[in-house]
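Just one protein chain is left out here, and the rest sit where they should.
Read from first to last, the chains carry the letters A and B; within each, the first residue is number 1.
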Amino acid sequence: MTHLGYLIAGWSVTVLAVVGYAWWVLARLRSLGRRVPANRQRWMMPDDLTDDGNEHTELSEQP
Amino acid sequence: MSEVATDEGAEEISGSLDLSPRAPRVARSGWRRWAPALVVALVMVMIGFVLWRALADATLVFREVDDAVERRLELGDDRFRMIGSPVSGSIQEIHLTDGRPAVAFAVVIDDVVADVVHTGGVSDQFQPEVPVVIDGRWVQSNEFGNIAQDGWYFASDRMLVKHDNDYRVNNTERINEAEERGQYQ
Partner (left out) sequence: MSLTTVLSRQNATQDTQSISSSATKALGWAALVGFAILVVLAFAWVPADTRITDQGDVVGQFDAVRLMFVHVPSAILAYTGFGITFLASLGYLRWRTDWWDIMAASAAEIGVIFGVLTLVTGSIWGRPTWQTWWEWGDVRLVTTLVMVLVFIGYLAVRRIPANAAVKARRSVVIALVGAANIVIVNRSVDWWENRTLHQQSTLLARKIRDETLFTLTFAFVVGATLFGWLLLHRFRVGYLERQITEQEVQKAIAERQAESAAHDTGSLTQASNPTGQIQPQSKTSP
């Protein structure tokens, strides 16, 4: 196979960058997930939030 | 203390509720506070540098062989880049009068041919019919009479290859035969 060094370099850097980034995202997600109550970790839809990031219904229900 | 309360109830509230800003509990360290602004400044400097370098090199437009031949007298001994396809069968290794090795070949575009004497490194992809961009200048000399038959040759010292966008296969059987002969592996 010709250009083997270039092939290894190109494919390796791609795999390492993507895996490294995915790993960082998962670690951050895990870390943040521990700090937010489960009932506030639900999936967010565009209409759920206002400009200020508050959820209309849930805020008024906070004790 | 807030001074914006206008009605009686609000004045009463502002009078007892301390609305003055508090120091954040976890103050951001100096580095964390300024790092983003520094990155923005750095990015702006880098963009400026990139554009400056790009504009500085912008004169290095690739002149096609036919254009370069037509403007040969006008170009004089200006340095420029020329693009053309090496003519199959024209590539040969030579030695200059001072003994340095060189590669002589012809490049063509639209049936206009120019002779080239190249003294720099040769790309792995330097192949017949694969366009090359060569960096150099016109020379009028009889030094290579057998190569520069019209008395002109393009003296280049840098070669880049501009591969085209064609990834189709042709003559599969002949390629297999060439592979078996060890023409490439």
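Here is the rule we go by: contacts are C-beta pairs under 8 Å (C-beta built on N, C-alpha and C of every residue); 3 or more make two chains touch, one makes a residue touch a chain.
Treat the numbers as computed from the prediction; the structure is a model and nothing was measured.
Shown chains touched by the hidden one, complex as a whole: A, B. The chain not shown here is touched by just one of B:Gly30, B:Gly76 or B:Gly89, and that residue is B:Gly89.
Against the chain not displayed here, chain A makes contact via residues 1-4, 6-7, 9-11, 13-14, 17-18, 21-22, 25-26, 28-30, 32-33, 35-36, 38-54, 56-57, 59-60, 62. Mapped onto chain B, contacts with the missing chain fall at residues 9, 12-13, 16-18, 28, 33, 35-37, 39-40, 43-44, 46-47, 50-51, 53-54, 56-58, 60-64, 83, 88-89, 121, 123-125, 127-130, 133, 159-171, 174-175, 178-179, 183-184.
The definition used in the following text is that only the chains that are shown with their structure count from here on.
Averaged Cα coordinates give chain A a centre that lies 36 Å from the centre of chain B.
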